[in-house]
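Below is one structure; the comments refer to it alone.
On to chain A.
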Amino acid sequence: MKKNLYLPIITVAILALSFSGKVTAGPGSPADSSSSLKGEVKFEGTAPKLSRIDMSADPLCAKAHPTPVTTEEVVVGANSGLSNVVVYVSDGLAPNTYQPSQQPAVFEQKGCQYKPHVLAMQTNQKLDVVNSDETTHNIHPNPSNNREWNMTQPHGVPLEQTFAREEIAIPVKCNVHPWMRGYIAVFKHPYFAVTDKDGGFDLKGLPPGTYTITAWQEKLGTQTQKVTIGAGEAKTLDFVFKE
Partner candidate 1 sequence: MRTTIRVVRTAVILICMVWSVLGAAQESHVGKLAGNAKRGKALYVRYCIFCHGPSGDGRGESAPYLDPKPRDFTKALFKCRSTPSGTLPLDRDLYDTITRGIHASGMPSWKPLLRRERVDLVAYIKTFSSAFQEEKPGTPVPIPPEPPDSAESIKRGADLFQSMNCWSCHGKDGRGHGPSAAALTDSQGNPITPFDFTSGKRFKCGESNQDMFRDLLTGLDGTPMPSFAAAMSADQKWDVVHYIRTLSSSGKHMELKHLIGGQ
Partner candidate 2 sequence: MGVLSLKRMGMRLLAVCTLFACVQTAYGIPAFARKYGLPCSACHEAWPMLNNFGQTFKDNGYQLGNGHDAPIYQEPSYWPVMFRTNVLWHRENNNRQAVDVVPGNSGSGQVESSVTTSGFDLGGVDMITAGTLYNNVSFFVQPFISNNSINVSQAWARLDNLAGSRWLNLKMGKFELDEPISQERSLTLNNTGGLYYSYFFTPPGDNNFFQGIGIAQLGVEVQGHSENDDTRYSVAVVSDSNGSPGLPSNQAYDVYANFNQSFEAPWFGRQQVGVYGYFGESPTYFLTSGGRPIPGTGTGNRSFYRFGAYGHWYVNKFDFYTFYLHGSDNVFLGNAVASNQPSGLPIGAVAPIWNGGFVEAHYNPTPRWIVLSRYELNRMSRQANPAIRSDAGNLDSWTVGYRWYPIMSPRAGFAWMQEYSRITNTGAAPLSGKDDVRNSYLMGFDFDF
């Protein structure tokens, strides 16, 4: 009779172990600091003409921009660099639980625009929303995989939130100022970057392995590439988005 109990006990034990997972201390470990994956995202073709934003509805916004401001859907810099592209590991990571960074991610409303236009952060990482403008904004993310909320934020009043689930990417708007548009990409793991004005990105501390890397742009869609990184290797990976 005792033999018949081993099977259920073992089954329960295996189930328990598989659900527990392993917890790592944080992004990367000292042993892998020499591996890196850098690259550039470029735009090929004629850069689209971006529309001018009319901020006259709120004089406090118009005041902040003596020269005209445009929308930011496709921002091509000098040397055809494409900024605001989220580059991240979409496949190949071990199923670990990653602790969120202790540093808050900052999303700023400045000149009645979102700075940065695209923010990338981790699940359960603190999001600091800052209103540097004199006018009152409301910050209204419209997620499909997270809880939606909508908060008014006058100048200088602090606001903290978190997102519990991975989502690439959550559109954010301000209902008071309809032209305002931003994105927040939320990841379970820390291996992501948003390209700078030259289109450059650096996925620091990526452990050795074979990965699928995805580049996401809000209007031009996604592209993926596979890459294998050995220990201590510095690899380069470029993406090109066409118009």
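With respect to how the candidates were assembled, all candidates are chains of the complex that A comes from, given by their letters.
Methods note: contacts are C-beta pairs under 8 Å (C-beta built on N, C-alpha and C of every residue); 3 or more make two chains touch, one makes a residue touch a chain; residues count from 1.
It should be emphasised that the depicted structure is a prediction, and the values quoted were computed from it without experimental measurement.
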Touching chain A here (same complex, options 1 or 2) is candidate 1
Flag every residue of chain A that touches candidate 1 in the complex, lowest number first.
1-2, 5, 8-9, 12, 57-58, 135-140, 142, 147-154, 157-159, 161, 175-178
